[in-house]
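Just one protein chain is left out here, and the rest sit where they should.
And now, chain A:
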């Protein structure tokens, strides 16, 4: 079951993460201000709650999925180095020994 969820891509780059956080904070704060003023005007605190919940839903849609606008600045990794000949054969052996001890 869990492996299905892990295949869904959810990655954002660092600038995208910052942008997503700014977007949801802005949306919720703006909806809070609108809701407070409107609730005070119609004298129904329930309207304030509903407007903030609407802002919550909108920011869920906008910032939870990794939309393309959050992936515009991918990290530029170094090109892969050529592998050493001896190391890859030794390391798996060490890990298998440790597992045997456990």
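Rule of thumb we're sticking to: a residue touches a chain if its C-beta (ideal position, glycine included) is under 8 Å from a C-beta of that chain, and two chains touch if they have at least 3 such contacts; residues count from 1.
Going forward, contacts and distances are computed from a predicted model.
Of the names listed as "Signal peptidase complex subunit 3", "DNA primase", "60S ribosome subunit biogenesis protein NIP7" or "Glycine cleavage system H protein", the one that matches the UniProt record for the absent chain is "Signal peptidase complex subunit 3". If you put the missing chain back, the residues of chain A touching it would be 8, 10-12, 17, 20-21, 24-25, 28-29, 32, 35-36, 39-40, 42-45, 48-49, 52, 55-56, 59-60, 63-66.
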